[in-house]
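Left out: one protein chain. Kept in place: all the others.
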Amino acid sequence: MESILQLIVSGVAMGFIYALVGIEYTLVWNSTGLLNFSHDKFIMLSAYIFAGTFVVKMGLPPAVGVIASLLVMFIFGMLVAVGIFNPLRSMASPIFAVMGTVVLGRIISEMVRLIWGPIPFTLPNYLTGTYQLGNIIIGRVNVWIIVISSLLVAALQIFFKTTKTGKAMRCVQQNKKAATLMGIDVSKNIVFTIVLSSLVCTVIGMLVIPLFTVDTSMANMIGLKGFSSGVIGGFGYLPGVIAGGVFLGVLENFSTIVLPAVYKDCVGFVLMIIFLLVRPSGILGHRKNLR
Amino acid sequence: MKTILRTENVVKNFSGLVAVRDLSFEMAERNIHALIGPNGSGKTTTINMITGAFPVTSGRIFYGDTEISTMPTHQIARLGIGRTFQNLKLFTSMTVMENLMVGGHQMMPSGILRFLIDPATSRKEEKQVEEKAKQVLDFIGMYDLKDEKVSSLPYGRQKMTELGRALMMDPKLLFLDEPAAGLNPSERVEFVNIMLKTFDLGIDLFLIEHNMDVVMNICSRITVLNFGAKIAEGTPDEIKNNDEVIKAYLGNRYQSEKA
Amino acid sequence: GNSQSSGTSGSPSASNAAAGKKFDGKITIGVSAGITGSIPMAGERTLQGVKMAVEEINAKGGVLGKELVIEVADDQSNQSVVINAVNKLASNPDVVAIIGPHLSGSVMAASDTLKKAKVPFLSQGTSPKLRTIGNEYLFKIRPCDAISAEVAAKYAVEDLGAKKVGISYNNNDFGVGGKGVIEAYLTKVGIPFVSEGHNSGDKDLTGQIMKLKNENVDAVISWTDDAESALTARQFYELHLNKPVITSTATSTKQVLDLIDEKAVEGFYSVCDFVITDPSAEVQDFAKRFQAKYGIAPDQYAGNNYSVTYLLADAITRAGKADREAIREALASTKGVKGLSGTYNADSNNELIHECKLVQIKSKVPQVIKTISVDVK
Amino acid sequence: MKKIKIALMVLVFVLLIAFPMLDGNLYHQQLMNQVFVNIIVVMGLNFITGLTGQMNLGTAGIFALGAYASALMCTKLHTPVWIGFPIAILVGFLIGRGLGYPSLRVKGVYLSLTTIGFSEVVRLILTNAIDFTGGSQGVQNIPFLNLFGFEFNTPFKIYYLYFGLAIILAIAAARVVSSKWGRVFKAIRDNSDAVEACGIDVANLKILAFTMAAIYGCIGGFLYTHMMGYINPTAFNQDLSVNYLVMMMIGGIGSVAGNILGAVMVTLLPEILRFMQNYYWLIFSIITLIFAVFLPNGIVSLFKKSERQEKHFNIFHSIKKATEVWGGRLAK
Partner (left out) sequence: MLKINKIDVFYGKVQALFDVSMEINDKEIVSIIGANGAGKSTLMKAIAGLNKASSGSIEFMGEEISNIRAHKIVHKGIVYVPEGREVFPEMSVLENLEMGAFNRKFSKTELNNNIEESYALFPRLKERSKQLAGTLSGGEQQMLAICRGMMSDPKLIMFDEPSLGLAPVTVSEMFDAIVKIHENRKIPVIIVEQNAFMAMSISDRTYVMEVGHMVQCGNSQELLNSPTIKKAYLGG
């Protein structure tokens, strides 16, 4: 019993990380119709900027580092959007956009290796420690993650549903020409989206440091799991992403009871395929046309 | 007179919204039949159900004696039912000729293995279909444009290309969804001529059209829909003077114009 | 060709110019390392170790009066790329021997090519599988897992008195190889065990740990790579798996210890070969010089590859000529050459090191408890 | 113009025949063999992603299954090596059916995510089903290909075999691309509803495209396995799938010549750039990105440029002519 509870708690904790990643790509998807296959690298890059440069090298207090990293990633997002995403999105085939993001990811990881070196590191005493309830243990950082991702989803949901910019982003995804004719600056909107996604990645990158340590492949796995959780939650539907992430996290952990633990990763992918084929509306049953 | 197309109590329900209700009608062979009705009255939906693009919610559809209401689109098409679309659905990355060749794809029966092993046969097939495509292009007056990308053609030519593509399958029955929309009066005359020539080839036509000049002049029978239900059926003269149709669809101005 | 290789060894030539010596030609050794790819750190450290040794050797007059130069090929730690890397090196007739590739999987992939090209190569691969590939050109410079994993298992049973052992392994060539050895030993001595695997890159081991907890094991052997070792230690601690833990080399290296809270690794045992707290004068001296040169502490990639560069130089000297076949023979007859992780003695498997150390982590410092050697067959 | 083209092709062909005799460097030969394998895989991918427009990110999975099928057959069951070839085709056929099915239900990114899932599951199963696949330690001692007692055991011999196969498969692919199949695949990409309305079974064709992709992919895997002699699951990762897409994109989507150029470039460029040492992979990635952004029609478009410009003028003239014709008809 105790171990089941622990599995649930850890699963939920992990699930929220998946959800955070899912949120990020849902964001990009909802407003550009692109999938950012380099988001794991964005996450990794921001962890390096925050931990490697601001905290370790410059010795800034983490709070200041957070702001500085958000700033740097803001600019980075802007550059990437203007230089790469905007040209790619207007190309004939979506293959270009996908490939462009993947190649961008490779470039980021090579740059990181060359700039910060290949040695993994972490920040001692940064969001470490655990809370204990009876025999059930949860990391302090996990609590942070749960709180922040919930707030983020709520904020983004309000943003998309109620603000003009949010709506404009949805328009841009659905019909760029018509969006222009409504007076929406399509390019600026895409830049804005990528910047926003880059900021969400920064938040993720800074939050997972105590759990993942900082290295060039730190986010590879959550990159893909984020896709799964998005699909399970109903593609493009923000509240669903959290449900999907948590569902995936818990189910993965439960799978270790019946299957060898090495099959844990399979669970996510098999689940993703099943949902795509059988229940594309996701676990919350959000209706959306498949395109 | 033989019936070529018959629907029995066809219903289409889009999660609560009934787009077509209890529609029964018959279309006789060697006929140009029109389906008219206000916007959103379910005309396109009806064609979509007949051609298999949407499944019917209930009811049955017969093509001759064959029930087609449960068949997949491509099988229905193979029975000899061609169509054009209200919003153009062309292969935009291809030339006019290639668009037509896709329309004639079914005329080339050899499978991929046969194709790889026996190039001569497939080359012969291809030649035949190409010949046919040229005839069709000539027929629709677009031979000169055969090597142009369809996406760079004006709207009218694109519509014509769609018609040509449908003709490539040698259909017996052709559905045209608003063929004259977007054409100016003289182009319309040209299109109508081509439609009549098509009819003379032995192809029955079923058309949806909002242009009453076209409908009233070439159709022998008209079915009128309103809110998904049939409200009238008859010859152009009957329809022209049907008060309900005038009220729901034609409007008084049309009446006065004609008067 | 050669012009590139001198580029990589620019500094050695500089230092020998300072020493005012004239070399009579060059001897090229190839290095196949994962500089990019999934474990770039290993590649960088390997290169640092080799370069440092090459500089020192050249400063002392080179080998056979010739200058030692290296030609580096990135193998991305990926089996397909490894083939290109070693092929590139082997197809250069100047390359007389190759250091690397590092991973056992890469060695398997490269083995045939190098065997055909008759190039001796020295790898850090430790998988027992390497014993079965029958390539006389392959030399293994670290203790085979058949040795070190057994040391871990033996220690758990004999010294820690475990009645039931948990095994936590990485599901890759390295972890699975080690796990096989441990399981075989425990079966032999009749001690029950539970094995729980994880995949490289996993970030949460709760499932595995809860199983180990529920099975009430007395000790855990963790056979996994750097990042996963850090994760294992942290989660064992957080989930209160308060049992003695014996790990593979990872937890004895500084870069892994840096990733873990002091409390989480306190008392861990680690089976290793090169360790910077090795009290021997050679190791201490090397560690100091390495730290001075690169500003970081050396790890086993650096230490072992530094050491093996000397071994290779020694073999070339013993062969008397820079010839692939002659060097292979010299390497195969290595006897009693001192290195940083023990004495190199070639056995019939071309394994060169037959001893390992057991260390315990105290306040993040690995303390050597004992050195275990096995007989050279 | 056409004559020059043919002459050029003959020249390249002769050079390729002579290459291993002129250049005895095993590394170069081995690289060329990899190029041939990659060409085959990319030409397959071209059917499904290039022509039909179905985003397939599961090439690594296809490739891996082709590789493992043959490797396991001849190491575990000790079947003759050549059997791997028909087996690869069979496996490809089965995968094509299996992978084609989801493509009937989902499109675009949804499909690419499904194929990613497929490929990851394949990799994880190959890693974890240790008793069957050897797990992460892989399959070793895979024999070389042999035919009628002749063993293809050096890069030199392999070169001619793979070169020949690549040519045969390229001719087949080029024929398919320029035939009614290629045309109808492209039509599906443009508008699958309309294809259905032409009486064509789109489901069948999508599966056909997937099947051909998978067969080419599995043949590639088969050739790879007998060239390497050792395989393990780590190489068959997402990066590999992406690499094949990059090859297709850089060469020119939809064209066999483009596939070939792309495979050549993406396989050889990093090797050529090795002299840049620490920076080579970065430079390579940047070059790829530059190609994607500035040469969206691929390397082939460089050769086609002049043609296309001519065509633009043609369009205008023929439209004008046609309009005149129409006007003339109206006048009478």
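Which chain is which? They are A, B, C and D, in the order written, and residues in each are numbered from 1.
Note that in this section contacts are C-beta pairs under 8 Å (C-beta built on N, C-alpha and C of every residue); 3 or more make two chains touch, one makes a residue touch a chain.
The structure presented is a predicted model; accordingly, all values stated were derived computationally and were not measured.
Checked against the full complex, the candidates A:95, A:108, A:168 or A:276 give a single residue touching the omitted chain, namely A:168. Touching the chain that is not shown, out of A:138, A:186, A:201 or A:219: A:186 (per the contact rule at the top). Annotation for subunit A: contacts to the undisplayed chain at residues 164, 167-168, 170-171, 174-175, 177-186, 288-289. By the touch rule set out above, subunit B reaches the unshown chain at residues 14, 17, 36-41, 43-45, 86-87, 152-157, 178, 181-189, 210, 212-213, 248-251, 253-254.
Rule of thumb we're sticking to: only the chains that are shown with their structure count from here on.
Chains that touch both subunit A and subunit B: D. Among the chains, the centre nearest to the mean of all shown protein C-alpha atoms is found for D. Two chain pairs, C-D and B-D, are weighed by contacting C-beta pairs, with B-D ahead. Inter-chain spacing, taken between the CA centroids of subunit B and subunit D, is 40 Å.
Look at where the CA atoms of subunit A average out and do the same for subunit D: the two points lie 31 Å apart. Each chain gets a centre from the mean of its Cα atoms; for subunit A and subunit C, those two points are 36 Å apart. Across the assembly, subunit A contributes 110, 260, 262, 265 as residues in contact with two or more other chains. Of all residues in subunit D, those that touch two or more other chains are 124, 127-128, 278, 281. The full set of touching chain pairs reads A-C, A-D, B-D, C-D.
Interface residues of subunit D facing subunit C in the complex, by the touch rule stated above, are 25-28, 30-31, 34, 124, 127-128, 130, 135-138, 140-141, 154, 228-232, 234-235, 240, 271, 274-275, 277-278, 280-281. Contact residues on subunit A toward subunit C in their complex (touch as defined above): 3, 6-7, 10-11, 13-14, 17, 110, 113, 117-122, 124, 128, 130, 137, 139, 211-213, 215-217, 220-222, 252-253, 255-257, 260-262, 264-265. By the touch rule above, subunit D contacts subunit A in their complex via residues 49, 53, 55, 57, 102, 105-110, 112-114, 116-118, 120-121, 124-125, 127-128, 238, 242, 245-246, 248-249, 253, 278-279, 281-282, 285-286, 288-289, 292-293, 296.
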